[in-house]
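Note that this is a trimmed complex: some chains were dropped, and none of the rest were shifted.
Note that the chains take the letters A, B and C in the order they are written out, and that residue 1 is the start of every chain.
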Amino acid sequence: MPPVASQPAFGSALLQIRGVTLQRGANTVFSGLTLELSEPRIGLIGDNGAGKSSLFRLLCGLDVPQTGSVTVRGLEAHSVSRKRPGLVGMMFQNPDEQIIFPTVAEELALGLSPSGMPRREAIAQARLFLASRNLAHWADSAIGALSHGQRQHVCWLALMIASPELLLLDEPFASLDQPGQALLGMDIAKARQQVIVSTHLLEHVRPFERVIWLERGQVRADGPGDQVCAAYQADVAARIASQALSYH
Amino acid sequence: MNSSRSLALISLFAALLAVFGLIPKIDLPLGVPITLQTLGVMLAGCLLGPKRALQALLLFLVAVALGLPLLSGGRGGLGVFMAPSAGYLIGWPLGALVTGWVMTTLPSATPRSAAISAFVASLAGGLLVVHVAGVVGLVNIANLSWTQATFGTLVFVPGDLLKCAVCAIVVHTVARGLPDWNFGGRALK
Amino acid sequence: MGSLYSEHRTWLHGVPAAIKLLLFALLGTAQYATHNITLLAVGATASVLLFVSLGKAIWTARKLVASVILASLLILLFHLFMQQAALGWLSTLRLLSASLLGIALTLTTRTAELLDVLERLLSPLQRLGLKTERLALQLAMMLRFTEHFFVVWKRLDDAHRLRTGKAGGISLLAPLTIHMLTSARRVADTLEMRMGE
C-alpha cells in the first residue's frame, strides 16, 4: 500500500472520521473506518458500490454513523445544522433531484439565500455570475429543457456560487462533455476551498496529492494520485483479463 | 424544530392530497362527497409519523383556506370550512395524527407486519377519528340529529375500508422497495 | 425535480404572480360558492380560452391536459348514468377550470415569484408568532411536488410503454409511490445541504 501523503494544508485536520461503522438498511457499508482528510485536493476512487457516495453522505452529515464519529472542523458533521450551507457543499451524483427550482437563475440564487441576501438581489447576482461564464442565455432556461449534462453543469454552478468552505463532488464529470470536463477541472484546480472528488475517470484525480482507493468499504490504498491510480488500474486490468477469460 | 428534511416530506404529502383532489369525486345528497383524499390522510399518517402527518394536513388545509381549489372537484376558500363536510375536514389532521401515532406503536419490521399495522392504524385514524369528527360536524353545521348523522356517515364506510386496504398495500410495497423507510417516522433519516 | 415551467414566453409569463395567484384563489372560492351551471360554463370556457392562448407553451403539459379532460368526461358519464346530469355538469366544469388554470399557473410562473407573493401575503401572520417564510416555502414546495408527481408519472409511463408496449395504468401506482418517496428524500438531502438545519 502506498504511504499516506499527509500535508495538513489548513492547519488542523478539516475532516476526521474515527472508527466509523455505517449501516444502510441491511448493508454494513463501513466498519471501523478511520480517515483524516486535510489535503486541499483529495480524490476518491473505487468500484461501484465501494462506498464513495456513502462516505460523502457521512462527511456532510446526511447519514449518522452507528458507532464512531465524523467531525468537520471539530464539529459533529450531522449537527452542523444551520452553519452547514457555508461550511459544506455537495454535488450529488444524480443531478435531477438536487435541482429544486424550475429555472436556472432561481436555482443558483437559492445558494445565496443562507447568507441572508434578499431573493431579488440573489437572482440578479446569479444572472451576473452566469454572464461572467458566458452562459447568460441560461438564466431563464427551464431546467426541464436542459440536457442531462447541462443539468449536471448547473449543479456545479449552483455549488460555485454558494461557495461553501468544503466542496464534495460525487462523480461530477460523469455526464459532462469533454470541454465541460476540462472547464470543471480548471475550476477545481483554481478553487481556494478544500475539494474532495469521487470519479471513475482517473485522469482527473491523478495529479492530486492524495487519492483514496476504497474497496468494499475499506481503504485499499491511500497516497499520491499517480501511485494510487496506477495501483487501481493494475488491479482493474488483472480483473478484466480474468473476466475476459471466463467470458463465453 | 421544522427541519428542511421534514419540509420536503411534509410538502410531498400535502401535494399528494392535491393530486388526489384531481381525481373525480362522487357527490352524495348529504352534501359530503366520496373522495380519494382520505387515502392521502391515511398514507401521510403511516409513512410520515404523527407529527409530520399533522403538519402535512395542516399545510394542505392552509392552502385550501387561501382559496386554492385543491379540494376534490376544484373547490377552495374559507367557505368550505362552514359547509356540512367541514367536520370531516377538521378531522383530517386529527386522523393523520392518530394514524401516525398508532403506526409508531405497532411493529413494522417486515413488509407483512408493516402492512397489517398500516391497516389497523388507518382504521383507527383515517376512518374512526375522521368519521367521529365528521358526525360532530354534521350535527352542528347541517343540524342533523345524532342518529341521522351516524347513519349518514355509514355510507362512506365501505369505501373507506377499501382505502385502508389500499393504504396497507402501498405500505407493503414501500417496505419492500425502500427497506430503510422508517414507518411512523421514528428516526429522522 | 421535474418541472412543467415553459421557457417559451407567453403573455401570461408577464402577468405578476400575485394577480395569477389571486385569480386562481378567487376561482376556487367562486366555484365553491355557486351552483349556477351557466356561470360555471362561462368560467370553464374562459379557462379553456386562456389556456389555449398560451400556444406552444402548453406542450410540456399535453399529457396532463389529456388526462384531465379524460377525468372530466368520466365524471360526466358517471353522473349521466346515475341520472344526475346537473350534478355531473357542475363537477365536470369545476374540475376542468380548476385544473386548466392550475396548469396555466404552473407553466408560466417561476417559483421565486410565487415565493415573493406568498411571503408578502402571509406576513401579517408573523404577529401570531408564525414563521411565515417557512410556511411560504412549504406552500411553494407543495406546488412543486404536485408538478413533480406528473413528471414522474409520465416518465414511468414512457418507460413502461417502451418496454412492454402497453400503457402502465394502475400497475404504476406502487412504483410511483416509491419514486416519489425517493425523490422527496433526495430533495430533503438537497435542502438540508443548501439551506441548513
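Operating definition for what follows: a residue touches a chain if its C-beta (ideal position, glycine included) is under 8 Å from a C-beta of that chain, and two chains touch if they have at least 3 such contacts.
The structure displayed is predicted, hence computed values, not measured ones.
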Per chain label, how many copies make up the complete complex, given that just one of each kind is displayed? A x2, B x1, C x1
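Criterion: only the chains that are shown with their structure count from here on.
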Averaging only over C-alpha atoms, locate the centres of chain B and chain C and give their separation in whole Å. 20
Provide the C-alpha centroid distance between chain A and chain C, rounded to the nearest whole angstrom. 35
Chain A-chain B separation of Cα centroids, rounded to whole Å: 40
Going by the contact rule already set, what residues in chain C reach two or more other chains? 144, 183, 187, 189, 191-192, 195-197
Where in chain A do residues touch at least two different other chains? 62
Applying the document's contact rule, which stretches of chain C touch chain A when the two form their complex? 1-7, 60, 110-112, 115-116, 144, 151, 183, 186-187, 189-197
Within the complex, chain C is touched by chain A residues 60, 62, 81-85, 88-90, 92, 94, 96-103, 106, 109-111, 113-114, 119-120, 123, 140-145, 158, 162
Chain B residues within the chain C interface of the complex: 2-12, 14-16, 18-19, 22-27, 47, 59-60, 62-64, 66-70, 73-80, 169-170, 173-174, 177-178, 181
